[in-house]
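Left out: one protein chain. Kept in place: all the others.
Coming up: chain A.
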Amino acid sequence: MFKKTMSLLLAGCLAISLAACGGSDPSSAAGAGSSGAAAGGELPPFKISMITQLTGNNSFGGHEYQYGAELALEHQGGEVNGRKIELVFADGPNTDATVSEFERLYNEGSRVFLSGYGCISDRTFAAMCDEMKVLYLSLAWDYDLIQGPSDYFFRGGANVTAFGSGVMEQAIGIGEQYLNVPADQLKVALVYTTRLSHVADPMKEYAAAHGVTIALEENYPDDTTDFSAIVTKLMNTDYDILIPIQGAADGTPFQKKLHEMNYTPNVTLGAGCYYDTPNFADLGNEITDGILTQSYTTPYIAEGAAPGITKFREDFEAKYGHKPLAHALQAYGGMQIYFKVLETMDPADWDDTAKLAEALKNFKAEEGDLVWYWGVDFDELNNNTLANQFVVNQWVDGELKCVFPDFLKTDEAVIPWKG
């Protein structure tokens, strides 16, 4: 009797399990990691996952992304339309680790991802998210990430070509407005690490198209530690604007060497996020003051243009103990897009990534609606066409002041620097 009862019970359990498996959809997170959700009425937390560089050479950027996403969720109150949101972070310092972490997260029910720092994760996802029916919102700037139409891969950030061209456009503007040098007489010096050649290329193309002369081009290897020879060359070159494209590892020794050798370029327009960061600020006002830097929209734009930016800045600093980098704002903005999209849907439909992707595709935001200022309007290839505004900041007394464009700026540029 006991054996028969047990057999019936086991058979019943097996039948229920099989039915549950048969009903699951690969695009549904509830089928993989959120069992017991729908039946009980209360939905399980909705996972938004991020694979970012939490170890390795770029972990500072990876952590900024993590912090920005965390703060966005905190400001959101931890839930949307009554359903809790759960953030899941994983470390992806390289492609192999990213793929393994993706497999793990996927098996644990993650179906919606936000870009991490850099493009490692984005490249991995660009190749497979349609097949896996995984929704991915990229913030990376590599234009070639988009290889063709996709239902699940979206790029929310600006692209590198626009960024590089933008820097040269600003240089021309500075030349004409402040130095009284027309574009065809302007001479610039480009100093950049090999790792960032893809940022320099569109600059050079833009310069060639507008008659700007590249008076000096120094493309140094990533492991360069001593810049005295490059500074000596700068000292012996006739140019109007110096455009360094650098990260923290090379930007700091380069700027120190300029200062040590008693050489200050007439105008420096930094391109690349190093020139927005606290490590650059750590060099001291004597070095940093007057230097201009182009970036994505940064945490230092005017409150009137992007309501909430001041709260973001203050809360971030209070929570994490340092001023936010542009990366943190990017992740914050990406999370805001997801929240806005989720708000338009019934929480029960969120686990269907096809529906979620469609809602994201149709989502639109005006410039200034989100804290990062950029608007949202995806084209046929899922590129955000409203992420094309860049800002130029200037360091003044150790603080970044937004000096361009007019509707985002908080201060007037001082060129040449008064010092």
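Criterion: a residue touches a chain if its C-beta (ideal position, glycine included) is under 8 Å from a C-beta of that chain, and two chains touch if they have at least 3 such contacts; residues count from 1.
In this text, contacts and distances are computed from a predicted model.
This complex has a chain not shown, and the name its UniProt record holds, of "Branched-chain amino acid ABC transporter permease", "Ferredoxin reductase", "Heme exporter protein D" or "Probable glycine dehydrogenase (decarboxylating) subunit 2", is "Branched-chain amino acid ABC transporter permease". Remark: the omitted chain is touched by one listed residue; of A:N279, A:T310 or A:N388 this is A:N279.
The residue from A:T55, A:N266, A:N362 or A:T385 that touches the chain not shown here is A:T55.
Within the set A:N94, A:N107, A:Q185 or A:T232, the residue that contacts the chain not displayed is A:T232.
With the whole complex as reference, residues 55-60, 194, 217-221, 223-226, 228-230, 232-233, 235-236, 248-249, 252-253, 256, 259-262, 279, 282-284 of chain A touch the missing chain.
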